[in-house]
Every structure is written in C-alpha cells, then in structure tokens.
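Take a look at the following structure, please.
Left out: one protein chain. Kept in place: all the others.
So that you can tell them apart, the chains are marked A and B in the order they are listed, and the count of residues begins at 1 in each.
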Amino acid sequence: MLTFTLRRILMSIPVLLAVTVLVFTLVELAPGDVSDFFVNPELSGSPEAVQEMRRNFGLDQPAPVRYGIWLSQVMRGDLGFSFVSGERVMTMVLRRFRNTATLMGVALTFSVIVGVSLGVFVAVRQYSLWDHLLSGLSFLAVSMPAFVTGILALYLFAVVWPIFPSGGIRSVGQAASFVDRLHHLILPSLVLALMQTATFMRYTRFSVLEVLRADYVRTARGKGLSERGVTRKHALPNALIPVITVIGLSLPVLVVGAVFTETIFSWPGMGTLYLSAVSSRDVPLVMGLNLFIAVVVLAANLLTDVAYGFVDPRIRYE
Amino acid sequence: MSEAATEPAAVAVRRPRRIENRLLRRFVRNRPAVISTLVLSVIVLLAIFAPVVERYPFDQMQLRERSQPPSAEHWLGTDRIGRDVWSRTVHGARVSLIVGFAATGIAVLIGVVLGSLAGFHGGWVETLIMRFTDVLMTFPPIIIMLTLAAFAPRGLWVIVFIIGGLSWPGVARLVRGQFLTLKEQEFVAAARALGNPGPRVMLVHILPNALPPLMAMISFGIGNAILTEAGLSFLGLGVPPPAPSWGTMLEAARNLDILRNLPWTWLPPAAMTVITVLCVNFIGDGLRDATDARMVL
Partner (left out) sequence: MRSIPRTLASALAAIVLSSAFAGGTLIGAFDVGPGGSPVPSGPWYNTAGNTWISKIWTPLVSLNEDASGLTAQLATEWSHNDDFTVWTFELRDDVVWHDGEPFTANDVKFTWEWVYAPGTTAAPEIPPAGLLGQADYTAGTAEAIEGIEVLDDTTVRFTTAEPAPRFPNTLIQSYILPAHALTDVSAADMRTTDWWFTRAIGTGPFMHDEFVPDESWSLVANPDYWRGAPRLDRLINRYFADETAAILALEGGAIQFTYVSGDVAVGLGESPAFDLFQGPSGVTNYLMFNFREPAFEDVRVRQAFLHAIDRETIAEVVLGGTAEVVPCITPFEPFWPAEYDAYPYDPERARELLAEAGWDSGRSIEIVTYYDSQFHADAMAAMQQFLREAGVNVTFLLDAAGYNSYFYTGLNWEISYRGLGVNMQAFPYRFYEEEGWPEVVGEERTLMGTRVPELEQLFAQARVEGDPEVYQALMQDVCRVQNEMALEGYLWTAIRFGVASSGLEDFYWYPAPAGGPYQDDAHLWALGD
C-alpha cells in the first residue's frame, strides 16, 4: 500500500507540471496583463506608470524565464504575491479554501447521507411508487445545473420569500455565532448538494440492485435469513463499496458547482477568487489556484483509491 | 458493407443484423427515453425553424413594449429593451444545440482517433495518449475552460472548440477499452488472419462494434456541452451578445430588477436548459440500458 501511494504521488508530479505549463501558456497567449487592471479606464494611469508597474512585476522578462522563476519559487513552497492585492497567494488561497471547503463539506455530507439513504430506500422497493417518484426526481436533479437551481433558490428564498440571506458567509456587526453561519450556509450548500445527492442516489440504487441479484445474496436468502437481514448484513456493505469511488470522483463536479454557487450567493470561496483572478489576469493567483486545485483533486483521487483498498479486501495495490 | 459482401470470408465475421433491431426494440420499450426523443425532436425542429416560428426578429427592440408580461402579442413577454422572449428562447435553442452537437462531434472525433490509435497500437503510443488523457481527466475541465474562455477571443465557434477540445478523454478511454476487448475476439482475429490491413480492420470491423456503447456517451456528452456553454455564458465568458444564449439570458437575472420583476425573461431559458438536458440524459440512459443488455447477449 505504501509503495502504491508513493508511486501515485510520484506519478502525479508530471501531471501537476503539465497542468501548470498548460495554464501558464494559456495566460501568456492572451492579450493584456495585470497592468491593464491598474490603469483606471475613466481617468488616470499613464503609460509611464504602466511601464513601471510591468517592471515591478517582472513582466518585462520573457515568458519561459518567468515560468522558471515561478517554478523555483513553488519548489521553495512559495506561490508568490498576487499582482492585484499584493497579498501572498498562499494566504489568499488558503483563506478562500476554508470557505469553499466548508461549503463543499456540508454539501458533500448532506448529499452522501441523503443520497445513499434514498438510494437504498428505493432499491429495496424496486418498481414501487416511491422508486418511480424518486428516480424521476433524481433524473430532474441531475439535469439541473447549479446556475439554474441557484437562481431559482435565490428567487424563491431570498426575494419572493426572504427567509435566507442572499449571500455572504455570516452577518457582520454582531458576535460570531454558529446559528448565523448555518443560516448563511443552508441555501448555497443545498444548491451545491442537489445534483450530487441525485447522483449518489442513482448509483446506490443501481449498486444495491446489482448486489441483490448476486449469488452470495441468493445463498444467504437460501440459508433462511430474513430479507431485511440479507439487505443489512450482506447486500449493503458490498453495494456501498463502488459508491465510495463515485463520492471520491465527485470532487471535480463539486468544484464546478462551487464556481456557480459562490457566484450567485456572493460566497467568498475559491470559485469566485478564480473568476476574479482570471478576469484581472492576475497570473500568480491564477497559477497558484490551478496548482492548488490540481493538488487537491489528485489527493482526493488518491485517497479514494486507498480507501477503496481498505474497504474491499479483494483489491490489492502493488 | 456491400463491399464486404463480395468477399465470402467477410460474411462470416459480420454481426447478425437483428441485434440492431433488438437494440432499437429495447430502446423503444424505455418510455421516458421515447418521450424524450419526441420532446428533443420538437426542440430541434424549433431550433431549425427558429426564423419561422419566432414572432419577431430575436434582436428587434420595441421600446414601447418593454418589460411586458406574457400576452397574446408576446407569448413569453418582453425583456427590458422590448425584445420578444419567445423569439430569443427559440433562437437560444439554436445556440445551445449547435454547441451541443458540434462540440460533441469534435470530442468524438478526437476521442475516437486517439482511443483507436491507443487501443490498436498499444506500446508507447498507448502510454503517451493515455497519460495525456489522465492529465485531462484528473483536472476539472471547467477550470481550464474558464481560463481558456477568459483569455481567448469571444465567439460561438471558439466556445465550440474549447468545449469539444476538452471533452474527449471519456470517449478515448471508452474506445480504447472497446478495442482491447474486441481485438481478441474471433471475428477480428479472423479479419486480420485474412490479411486485412490494420486501418481497415479498425474502420470496418472494430469501430462499428464500439458504436453502441459510444452512443450513450455521445448523448450524455451533448447534455454536458449544452450545460457547459450555458454555464460559461452565465459567467459572461460564453457566446457573445446579441446571440441569445440561454446562459446569457439567465445571467441577466443576476440583476435584482430582472430577477424580481421580470421572471418571464429568465424562467423560459432556465426551463429550456433543464428540459433539453433532461431529454438528452433520458435518451442516453435508454441507449445505455439497451446497449448494456446487448453486451450480455
């Protein structure tokens, strides 16, 4: 297991490098750079100031040199400074990551618990009214992107019937409170969770049905175990193993959802940070965010595989 | 296939025709998939005949009739500068479907070529292609798409190429997998033994067999491409105005006046996006069920 993990980590290094080179090239090819952001379109900003700024940011160096400088910085654990705010990229990313992780964590927990429970619930009632109803709804849910559910949720629960705040992670001007945080979290996290809940439900249903048809379950039935006992003791543990993979692989989907959810609910997370970094051509921030996201996604994939190895004794990693 | 018929040996390696019929029959038995096919056909027809079914040119302003709720004149009302929402929604179907089909076409083309090469050749070609596929698959494509869309010039076809150019890894993996399975099967072995050249075996004997499972993936791919375009447009990085993309129409709802007072301008594109993707997903599901069953045969 250890060698497997190590090998996977080593294998991800070229992947990470490839991602950063790809993004750096894209950013390079585009017209304009951060100095544009600072020249105020409405009044001030002189060409001299622009030149000075480019020198300060090292933008007068050729692109490969800049990539090299960036890479050697990263080797030393330093993602550099944002062009726009002058803050350390690492500080900004970690601060936003906390908010995104909260949002995703709550959404993922909700969707796993509700999705898997509903999946089992309808699987043991295959072709019942519940099965048809929930399966149909889950189909609707997987076809609803976060920007549609987000706008709908905002319209219904913050405009028409304003029971939830329209955005932000907490109220300001009062002592921090858990209730207040939760109040702000409910709408965006449910929006983010919806599609995943449906996905997990569908996978769980499928997986449980597969297992229920399997020979060893028939054997268990044959031994005279009650249907409930069969499901709980034999079918469920085996059926849930493949679901773990789906959960592990859901991270990229959540990242996508987070970009929209954070935008609609003014959530100060990585998605909105990425959008503003890209639109202000803040190269160190764009690069840092990409690297960070790539590391997180690769780590999640690795964790999934390792977890899979633990729960399924049939799988051996060499 | 007619050419194959002139070769006596080839006849033996052809799959029986009735399997296709069975596939169709299985698909037809899936009621949601059939209904979805009908609904999607209507949407496709609306998109094709948009200039006919629209009541007004989609970008025609009628400032005296701005911000009007749905009426007999304007079935879905008008937006803030008096453009007919029905006409814009119908035209939006064009944008969505063009992106959906064209981007998926590109993705399938790239995926099939790379997947076939990897599956047929093996060796370093396979390693190279599959490593590259892994890179793209591990990273959420939307992140690269956002970067690309933000840094590239705006345009419908730019979006098509961005989405298509980054959506092929799934196809490549599937095609390669099919190749690895089919390569060992008797009819392929037979074809090769008869001295058919590699590309020909690939084209005539293996690819058609990989087609059924690919069909489901294409269907889901179209749904994904439509969602991605709408999403990019929602973030202001997609198809530029005046082309009425559903995502752009929905994005306008981020303005409070429009969100609160003009729901008829953003509900139709939202509903159309969901309905179209729902149909595509149902069809994909039907295709997968039908083809999965075939694999068991």
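One rule holds for everything that comes next: contacts are C-beta pairs under 8 Å (C-beta built on N, C-alpha and C of every residue); 3 or more make two chains touch, one makes a residue touch a chain.
Predicted model only: the values in this text are computed from it and were never measured.
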Considering the complete complex, identify which of A:105, A:136, A:168 or A:237 is in touch with the unshown chain. A:168
Among A:71, A:159 or A:249, which residue is in contact with the omitted chain in the full complex? A:159
Given A:60, A:87 or A:227, the residue that touches the chain left out of view is A:87
Where subunit B meets the left-out chain, the residues are 59-61, 63, 66, 80-81, 83, 150, 154, 236, 240-242, 252, 254-259, 261
What is the set of subunit A residues that contact the non-displayed chain in the whole complex? 30-33, 35-53, 56, 81, 84-87, 92, 95-96, 158-159, 162, 165-180, 263, 265-266, 268, 272, 278-281
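The rule is simple: only the chains that are shown with their structure count from here on.
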In whole angstrom, the CA-centroid distance of subunit A from subunit B equals 24
For the complex, give me every residue of subunit B touching subunit A. 32, 131, 134-135, 138-144, 146-148, 150-152, 223, 227, 230-231, 234-235, 247, 250, 253-254, 256, 259-260, 263, 266, 270, 273-274, 277-278, 281-282, 285
What residues on subunit A touch subunit B, complex-wise? 12, 14-15, 18-19, 22-23, 26-27, 29-30, 139-140, 142-145, 147-148, 151-152, 154-155, 159, 251-253, 255-256, 259-260, 263-264, 274-275, 278-279, 281, 286, 290, 293-294, 297-298, 301
